[in-house]
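For reference, the structure discussed in these notes is given below.
Only one protein chain is missing from this complex, and each of the others stays in its spot.
Here the chain labels run A, B and C in written order, and each chain numbers its own residues starting at 1.
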Amino acid sequence: MDKNLNVWLDNLLQEIEGIKFRRKSTRRVRIDVAMDALPTLLELLQGRASYVHLSAITCVDWPDDGEFELVYHVWSYETQSLVSAHTRIPRDPGVYLSIYDLYEPAAFFERDIHEMFGVFFEGSPDMEKFILTEWDGPPPMRKEFDSEAFVNQQFEWQPYHPDWLKELEEEGGGVTTRPEDIRW
Amino acid sequence: MKDIKKIEIIQRPPPPEPARRTNPLARVFDELVRFCQSRSMFMLHYCTGCGAIELPPAMTSRFDMERLGIQPMVTPRQADILLVTGYVSVKTLKRIILTYEQMPSPKYVIGICSCTVNGGMYWQSYATAKVLKDYIPVDVYIAGCMPRPEAVISGLRALMEDIRTGRGDAWKKYYQNYDFYLGNQQRLFGEKWQTPTDVIAEAHHYGMMTDQTLGEHTDLLEQNEVPLDALRTRLKARTE
Amino acid sequence: MRPENYQAVNHPPSNEYELNFGPNHPGIEGNYAFKVKLNGDRVLEARADGGYLHRGFEKLMEGRLWIQNIALVPRICVPDPVPMEVCYALAIEELCGLEVPERAQWIRVMQLEMSRVAAHLFAFGGHAATTGMYTPMFWGIADRDLILDRFEELTGGRVYHIYNIPGGVRRDLPEGYLGRLSGLLDYLESRLPDYDNLFFTNQVFVRRARDVGTMTQAQALKWGVTGPNLRATGLALDVRRDDPYLVYGRLEFDVPTEAGGDALARNLVRRSELQQSIHILRQVIDRLPEIDGPIRCPIPNPLAWNVPAGEAYTRVESSKGELAYYVVSTGGGKPYRVHVRGPSSMHAVQVLERLAVGSRLEDIAQIMFSLDACPPEVDR
Partner (left out) sequence: MSWQELLLELTLMPLLAFVIGLAMVLMMRRIAAQIQRRVGPPLLQPIYDIVKLYSKQTQISHGFIHELGIMMAVGGYIAAEALLPVPGMDGLADKGGLITLIYFLMVPTLGMALGVGQCANPNGSIGISRALTAMLAYDIPFVIVVFGVAFHYQTTNLAEIAAIQQAHGVSGWGMMEMPLLALAALFALQGMMGKQPFEVYIAPAEIATGPMVEMSGKFMGGLFVMQSFQYYTAGVLYTILFLGGGENWLTFLPKIFAVVAIPMTIAMLFPRFRTEDLVRLMWKWPVMAGLLGLAFVMN
């Protein structure tokens, strides 16, 4: 089975320009591909190599590079291996093509990424909000969104200052290490 | 530093005795009604968070809450207690408040899990409200992540005792301090926040108006009040 | 008192109306909402609405240490928390190249299967209750509690165990644990005929559940269905067998299937899986005493643990289907990105919406419970 996998991957490499492929283990393959070539690659993977199950689409934010990394995990029930196709798209404007016509589960993941990262997928059937319908802040999963600062500004904390603690503090004791000091 | 074991535990002062009617017959009647109220609590069947996973064991064969007269009810109209089980995300909190206002009084709220006290382990989360009692009055908190069914039942028994002795009246606070609760709600949900229930009219009806009921937040509510349309769900034809 | 929004509204005369299922509705699993448009009692359109349980896990995990996140992950799926811990631990082990001692691997398999049995017992109860039969729910949850007792003895927690840490498990089995577990399995097996008589072969239930929410093999593959729901369409696909992790490659077990693809078939697949899990647990009980050795490999100081840069995609078969974690590390003390692929993110949204269209009002709750959709996995 591994042998076949190698054969077709070699064929594939010849067909698509600018593809980088690394075998991580017997069942995990990582492919790096340019953003233009990804739909073609997925079409080939699905059509020729039985990678019919889209396990997930992950978005990783790399603000230093100004890019989003989109990772498409596709699983083949026949060769029993997983291909993770990595591609990078520019962070601005953050628009990419939907693969809904290839893989229907993509609709959920693309919708999710749209909400959480603000990446728009052209051709996706449904880009409406699903989880954050009552949220009007920035896309929360972007790295520049600081959840802790937002929480401190938005919510009140439960005051906790019982009498015995006050007594201790009068004598110079009490909580000597504040929570912010022990944050790693 | 003082040895922590030697610190006396400060007893919380007993809450003031509730006012009683002078007529002895009326008193007996009140006692009876309160006893029945404490022995028959319908809880709302609403799982707001992960603590709800310990409610089925507490309800079913092993711990059997029906022994205490507690049974689940499916609509807020019939419910007496609202169990807020675990973290309340902002989206859920809106529904909790709507539900709470629809429940007929006397009504009681139990905050289960640490998350309802101070945000628990989701203190960093942008999506969850931290302190439940800022938004609705809470009768009993049951801490733990998550509290065991025994803890849930013991919390319910504490509430029963409070109801029987007439101390479980946190629901009155909602009418008496409506401005405070509404202010916190508006802070979270925006100035346009309004619910279908006319809480101020209900406060008038029950004679629970205090000077805390009305304030700047209720003024804001009246300014922004728009007549509510019939509830409509938004559906979109799905393209197959 | 008048009710709140009491005002007469004139609707145009029509057979069509809209109905909200949830979030406060007994026919909804967890805190989730489902909006349907009906003609009579036939569903014309359906739309899921989630986010009531959203806590922003993936964001929270980016702000905490690798080891702190162990306490966070089981909260993602409440009825079946062990696969979450194991999957996350597997990802870190892959990144660090840690070799998990064999004994720890067997203990993990034991927990995974115990958790599966517990989750399936819970699922039966829910499915039965949607059809108005409450006795299996009471029985199932009471029997599940016995498994939670064993979990409590092993880990100290009934529901959230926080027991699987990267590199192994937290502590070894207590004295005589396997004997007690074996007794529990005997008890569960002796209960199965009762469940069969009451529930699985109950003709009224069979009539209710047959041809409800049917999907074909092709549809199931196309919609990304996994787990028992996929196996109910006749495909023997299981992550435990296709992509073996831990010691599943060395265990004997069947992958039960059913042909129907409807609610009844999904229910029966879960029943057979319960038996298979008991079968696996018996093998573990036989083999575990022979395997000596440490229960975890040495790991660096967890509070100052910089996991090497890289990414890992680990998959585990949870009781609902394929569960996967994608973890990216940049060599820091905290994860750079963690993505959780819960099986219900397919089942509770797209699959449910599509199966509901054309079904009947009384079957919506049954479809949702037969898919065993777990909303916290969707909302995260």
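Operating definition for what follows: contacts are C-beta pairs under 8 Å (C-beta built on N, C-alpha and C of every residue); 3 or more make two chains touch, one makes a residue touch a chain.
Keep in mind the model is a prediction, meaning the values are calculated, not measured.
Asker: What shown chains does the left-out chain touch?
Answerer: B, C
Asker: Specify the residue from the set C:Thr135, C:Gln219, C:Asn306 or C:Thr330 that touches the hidden chain.
Answerer: The missing chain is touched by C:Thr135.
Asker: Quick one: which of B:Arg21, B:Arg39, B:Arg157 or B:His204 touches the chain that's been left out?
Answerer: From the options B:Arg21, B:Arg39, B:Arg157 or B:His204, the contact with the absent chain belongs to B:Arg39.
Asker: Of the residues C:Leu185, C:Leu237, C:Ala365 or C:Val378, I need the one that contacts the missing chain.
Answerer: C:Ala365
Asker: Touching residues of subunit C against the unshown chain: what are they?
Answerer: 1-3, 6, 17, 19, 25-27, 41, 128-135, 138-139, 142, 198, 202, 204-205, 207-208, 360-362, 364-366
Asker: Which subunit B residues touch the hidden chain?
Answerer: 32-33, 35-37, 39-40, 45, 60-62, 64, 66-67, 69, 73-75, 77-78, 80, 104-106, 202, 206
Rule of thumb we're sticking to: only the chains that are shown with their structure count from here on.
Asker: Relative to subunit C, which chain has the most distant C-alpha mean position?
Answerer: The most remote chain is B.
Asker: For subunit B versus subunit C, what separation do you get between their C-alpha means, in angstrom?
Answerer: Using C-alpha averages as centres, the distance is 30 Å.
Asker: Approximately how many whole Å separate the CA-defined centres of subunit A and subunit C?
Answerer: Whole-Å distance between the two chain centres: 22.
Asker: Suppose each chain is reduced to the average of its Cα coordinates; what separation in Å results between subunit A and subunit B?
Answerer: A distance of 38 Å separates the two centres.
Asker: If I count partner chains per residue in subunit C, which residues reach a count of at least 2?
Answerer: 51, 54, 56, 59-60, 63
Asker: Which residues of subunit B are in contact with two or more other chains?
Answerer: 91, 124-127, 236, 238
Asker: Can you list the residues on subunit A that touch subunit C in the complex?
Answerer: 27-28, 52-56, 58-61, 71, 73, 75, 77, 80, 82, 84, 103-105, 107-109, 112, 116, 130-134, 140-141, 145, 147-148, 184
Asker: Taking the complex as given, what residues does subunit C use to touch subunit A?
Answerer: Residue list for subunit C touching subunit A: 48-51, 54, 56, 58-60, 63, 65, 221-224, 226, 237, 242-243, 303, 311, 313, 315, 322, 324, 326, 328, 333, 336-337, 339, 341, 345-346, 349-350, 378-379.
Asker: Please output the residues of subunit B touching subunit C within their complex, sorted ascending.
Answerer: Contact set of subunit B toward subunit C: 44-50, 52-54, 56-57, 60-62, 72, 74, 76, 87, 89, 91-92, 95, 99, 101-102, 121-122, 124-128, 145-146, 148, 195-198, 202, 205, 228, 230-238.
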